[in-house]
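Each remark here refers to the structure printed beneath this line.
Missing here is one protein chain; the remaining ones are kept as they sit in the complex.
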Amino acid sequence: MAEPTPLAEMRGVWREFGGIVALRDIDLAVAAGEIVALIGPNGAGKTTLLNILSGVLGPTRGEVRFRGTSIVGSAPHRAARAGLTRTFQQLQLFTSLSALENVLVACEARSSARVDPSEAMGYLDTVGLHGQGHAHADTLAFGQRRLVEMGRALAARPALLLLDEPAAGLSGAERRALSELLIRIRAQGVTVLIVEHDLELALSVADRVVVLDQGVKIADLPPDAVRDDPGVVSAYLGTP
Amino acid sequence: MTSDLAQYLVTGIALGSIYALVALGFVTVFSVTGAINFAQGEFVMLGAMIAAQLVRAGLPLPLAAVAAVAGAALVGALVHQLGLRQAVGRVSPLGLVMITIGAATAIRGLALLAWGTDPRTLPSFTPGPPLEAAGAVIDRQTVWIVITTAAVLGLVYLLFQRTAVGRALRACAADLVAARLVGIDARRMGLISLVLSGAVGAVGGVALAPITFASYDMGLMLGLKGFVAAVLGGMANAPGAVAGGLILGILEGFATPISSGYKDALAFLVLIGVMLVRPHGLFGGGIGLGRV
Partner (left out) sequence: MTRRDLILLGAVAAAILVAPVFASGYVLGILVTTGLYGIATIGLVLLVGLAKQVSLGHAAFYGLGAYVSGLLGTRLGLHPLVTIPLAAAAAGAVAYLVGRPVLRLRGHYLAMATLGLGVVFQVILNEWVDVSRGPSGFSGIASIAVPIPGMTRDGRTLYVIWAVALAILALSLWLVRSRAGRALRAIGDSEIASELLGIGTATWKLRVFALSAAYAGIAGALYAHYVTFLSPQPFGFVFSLELLVMAVVGGIASVWGGMIGAFTIVVLTEVLRRSLPSSLPGASGELELVLFGAALIAMVVVWPTGLAGIAASIGARVTPRLRRALRPAHG
């Protein structure tokens, strides 16, 4: 039986920075509808992988495809228009715009039709920022800023959403709200690739877990198998 | 005809050496602080003008040269302490550019106030009749320019590769955030990068002054060409920048038969061409890779 074309895939991707290998021969496929968690110790290459998958960074070698089309060497906005967007570990909010305008820009980027501000308001409600629309993006609390970025990403109506440590800096309550949000997002048919430090959160929402260590993919398995995998345990805890 | 070509080549290598020094300064400051330093060409002007002023005041040339290099390094330090230091991390990258533009303009204006518009000259390092080789007439100073440049490049290479400061500078250039995490004082490195590029630029100015006239406004054009050289080399790539300087210089050397006005336009055409065809520089490198 022929496998359906994955929504996004990397084949034989290498990335080097001035002689240092950050990613080594990575193969990765993300199928439509799943939530994939990408975990690994610090410096494993997770953010580099996300940068390459989102077209922000080119691979040194290898192929990256979204919806079957290569994105290597093309501007990231092309993939974005085809339905790929992301959030950033180091927040990339539009600080001279209000929270609402941040979301509005995303709505306006995907269609040339007039966008009703209430539509943008709706995305802020979805991420739990009801009534915060007119606050300037850089006056919000850190956790709320992360949520604005999430709402902005959702407003792009992505087919594939890449999240880079969305829970970093969030309180316990905000984390719980985030994992509920992720489940709801998936229910709407959005595929998610999440890089997350909080294993609890990552394992609770993911269908599949990919483990990176020193630029190498060392495991690709269901979440309940992660804690028992000797390779993963040694990567995280050192050799037992 | 071949002797003409050899002549152009020699002229080009000498010019290119100066561009290489300016480009090296651009790359150093850009790598460490993230700012395109518009004052880079002014350092060359300061080197030339201070040396010319001191020689006129009766100082021996070597002493004047050392003082000029020290003076430009000091101005580099001031650009950092009065402008960039306050701004790095607090002001947008746009602000950094504005600050270096402001610094370049203020330096040029002060030079104009101090020295007026009259061009100055500096004696050759070793006076004497020109040398002849392969049918080309080679001014002695041209040889000195190449020797001086080679010496500076060697010293800078040793600094970067063999000293603790050099390693810290390279760490900042590779990843500013990571460098801070391991305890490197990024502000101090920013200061050092400007002092270094001030000194390197001024050496170029002192070496160049004997074969051209030095004037308060020479920095604008030299800065522009040094920048083109840095872009040719890939902006974050020091050896590439040096090569870019030589390539640009040689191109201009061969363009000697064209009117000198249009020759200045050549660098600009090269810049646009490179950005169109090879935006990451001739040798690859860091151009355009904004930090995520």
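Each chain gets a letter, A and B, in the order it is written, and its residues are counted from 1.
FYI, contacts are C-beta pairs under 8 Å (C-beta built on N, C-alpha and C of every residue); 3 or more make two chains touch, one makes a residue touch a chain.
The structure presented is a predicted model; accordingly, all values stated were derived computationally and were not measured.
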Contact residue for the chain not shown (choose from A:A80, A:A167, A:I194 or A:V226): A:A80
Full-complex contact with the absent chain, from A:T5, A:T95 or A:S171: A:T95
Hidden-chain contact residue, picked from the options A:V56, A:A168, A:L203 or A:V233: A:V56
Contact with the hidden chain (one of B:F43, B:W144 or B:F227): B:F227
Residues from chain A at the interface with the omitted partner, ascending: 54, 56, 75-77, 80-81, 84-86, 88, 92-97, 101-102, 104-106, 108-110, 115, 149, 152-153, 156
Chain B residues that touch the omitted chain in the full complex: 36, 38, 82-83, 86-87, 91-95, 97-99, 101-110, 112-113, 220-221, 224, 227-228, 231, 259, 261-262, 264-265, 267-268, 271-272, 275-276, 279, 287-290, 292
